[in-house]
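A single protein chain has been omitted from the complex, and every remaining protein chain is retained in its original position.
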């Protein structure tokens, strides 16, 4: 810990986590022996010493106000001795010493409109990003999409009736802050129109060589436009990645008419059974249709239902598709296969089918 | 069929194959029902009609004289009504109507020094190329390597004691005319020294821009050398592919001191069980040590023996390695793993281990 | 790396080459240019949007629809906050406009922050401030969360009070990298907010080309599978590298994530440049009586465990479970299904993986094995030594806006491991190369002896 100026503390880092551990956790730290899922959203972890800590997991919109946080604090004070945590998928986990408090807590949560679930063979909370709420890059909103989808999928959060865990993520642009590249189902905001260049602004806020070199496909060329030293975009070469906009504010891609959403399936990060996998394109484009994105929610729900119906126990979405093959996935899910599905990027060739092993 | 000039016939194509089919084959063409391997090198194919054709497969050096061919014709006349064929791996197949002729034929073959075998779980003939016998590109000889190896592996040709088929190929340079990129074990001639430029010749026989652009790694630059318009090679960027030499004769790569052989394993082309696979690097360099390449033959024999010992029935080399993992293959085969084994080409990243699934 | 500044490997691409074969100059360091960064904040004046009546009155018919349905509604929460906070109110208005126009209304970037820090704050300005003056500036502060996201209500209330005082009252709990995100501050509010935070014992996390806030799964705090102390390591690394966290000095961002076991509950392999994933190297511990319990309870061990083992190394012999540990790849599946019966071995540690990231610009990457097994013990010296060698390498060889994963692919994994002083190992690859384009590093000149 260093101090930079006399009056200001800096570089002190976060508070030490031990301050925040429930006494049972502190005592049994590293001694946990096994766990059981008592019901959807409720876990018990049992220590070598026989001690038990109960967890109640509740869904959260993630974009929450201080009043919302205070509200859950009230519940945690009442039932959890003031101890709680958040999960890597932005759920709230209430940590309970006393089994008797589980049901009252759940009742309290439900009263406040918070669902309990997300454990085991459920759809957990959707990892997501800023969207129109805060980001300059967004091709869609994130919070609204998530709300719309979770309303549809609610039942899969509060029960554990799927073949296995199903993890959904949303990212509002190709930067993929939601890390949608490895989810069971991913929703990705996309632009579909090359940047519209603001030549006047460009000359003030961007450097031409930098802007030119930011483009992965070399679509950007230096050009003099109406006497201004600027750039032009070869539209045939643009695939709307937005990297030029990140580097040069004068090249916005956002476009009401053309922005939208693509749907991806079959990724995972755990090493369980199969190695981690990337998500693969399922639907290249669905329109932005706020406030409820009906095309997107029904497409996602359809995929979930086809998975629920056909996958075997302990098969994640990607494992299921690998077993049945992509042709059958497209057929079962009723999706159209287009040229956009065929990779034409760096390792494209490695995704071609280089075998006769086909079902008919 | 067209005729170009009055006195010359052209474009008549090969003779029609029907002329060369054994009568039993002609009658049962497309009617074969099943086959059995009677013993190493001897097959019987049974037709729906009950008819049978026997095959005796004999090894051949492929580089053979007309007298050699006449010799085998004598045998085919004697035992096969004059019908025989060659296989896609350059073995000779004698086609017999009469079971009684099998043993006399085999005796006749053995008398002439020709082994019978190569069927089923055997090492078949080695697919190979020209080498020093005929090609300008060769980094090693092919026929001599094959002879040296088959002497060592002879026993695996004449028996069927391996876990499954084992297919070996040799190519004398990176052009890979032996198509070694998908064999169970492959031996590949390699250069290891950048081309030595003959500037005087270059100016006469090569075009500088063509030569420059032939290099995959952009190692070649135009340069004026002692007043001659020529090229120079950035040695740090050269990986000895020989493409410049194919395009420009003044850039030979052959080099007595540095040429040699690399060994590759685990490829296959059949779609049986697993999809076709490329061979992968096992040993980056072994010296050219003619006439018998002892380092190479013993390295290959070692791999065969480790495979024979550890693989399960019906596992090709690549299938076996995929099951046990490359770390254990390197350990079991006693091979050193070096930085050369780590891909640094186009799709390099796709060969990194992107999972924690490791044995210890 | 020290004293090796001049190494040049064979075959290393001197330029950065992207997926389309476009060659990028290696001196492309625009994002390190503070001058350039500064002007990004100024943005471009965008043309005015018409101001609909219902928006003036903060009628939000579109967003209102998001108050329906069973999942908790951020709109309801936002509206409540909007009644109290002008910033929240204008955010609501601008968001309704976005929903109407299907388009965001934020200007590009903006370089703001707290004194002495280069990271931790994301500047944000509205492009429609004439309509929504209170979100003219709407920056975020990324507050460094606690290891494993454990809190007391006391601590949370403290954070809420600070943010109530200085900002919009809106938050993300948590951001995708792991921070507790304060969403929507005026430029003026940043320093006072920071001051209150530090007084209460909190600090900012990362942003920009720096080390980002490390995060971890709940590990030994509440999980039986944890193979090392994810919380402590995360805290220790965060504290050790405060300077790297707060003062962008890298060529691009750097993320650490710590997962206690191969289930990887923080998605470290996909979402961090350096993933520490717990594992073990001895035998899985089996409690046969618990096996029997599971059987008695009706678990179909054959179909749910044995058949799903990727290495087919489990068998059941008269209710005795056997594992051929030599073939086991520590995938976790059997342990996940029968946590009471199976436990990781005792010789625990972690696999260190490197290079995970999102797709910009060369396509997404999963992290790949760098150290197959490392003992993870306080004070994490071996780990930190390794990290520092990697950073030194990256500093020297990385190109601006090139994540370490991309840098390694450009330079070649073989050269990279050699440079940071590791041995090339077969565990680093899923398979050896299949192409013959090898940069042999030596050749003999005439007159030299034949190699051994």
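All chains are identified by letter, namely A, B and C, in their written order; residue positions are counted from 1 within each chain.
As a working rule, contacts are C-beta pairs under 8 Å (C-beta built on N, C-alpha and C of every residue); 3 or more make two chains touch, one makes a residue touch a chain.
Keep in mind the model is a prediction, meaning the values are calculated, not measured.
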item	value
Options A:90, A:214 or A:258, residue touching the unrepresented chain	A:258
Touching residue (missing chain; options B:49, B:210 or B:298)	B:210
Among A:204, A:298 or A:355, the residue in touch with the chain that has been omitted	A:355
Missing-partner contacts on subunit A, residue numbers	174, 176, 181, 188, 190, 192-193, 216-217, 236-237, 239-241, 255, 257-258, 262, 264, 266, 278-282, 284-285, 287, 323-327, 329-330, 337-346, 348-360
Footprint left on subunit C by the chain that the document does not show	13, 15, 17-23, 359, 363-364, 434-437
Residues of subunit B (touch criterion as defined above) contacting the omitted chain	1-2, 4-5, 8-17, 19-21, 25, 29-30, 32-36, 45, 53, 55, 59-70, 73-74, 76-77, 82-88, 90, 95, 113-115, 127, 129, 131-138, 141, 143-144, 147-148, 150-151, 154, 157, 174-179, 181-182, 198, 201, 204-205, 207, 210, 213, 215-218, 241, 243, 245-247, 249-250, 252, 254-257, 259, 267, 269-274, 276, 278, 288, 290-292, 313-314, 345-347
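Assume only the chains that are shown with their structure count from here on.
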item	value
Remotest chain, subunit A as reference, centres from CA atoms	B
Gap in Å, rounded to a whole number, between the CA centres of subunit C and subunit A	13
Geometric centre distance via CA averages, subunit C-subunit B, whole Å	47
Multi-partner residues of subunit C (at least 2 other chains)	262, 264, 269, 277, 310, 330-331, 366
Per-residue multi-chain contacts in subunit A, two or more chains	271, 276, 346-347
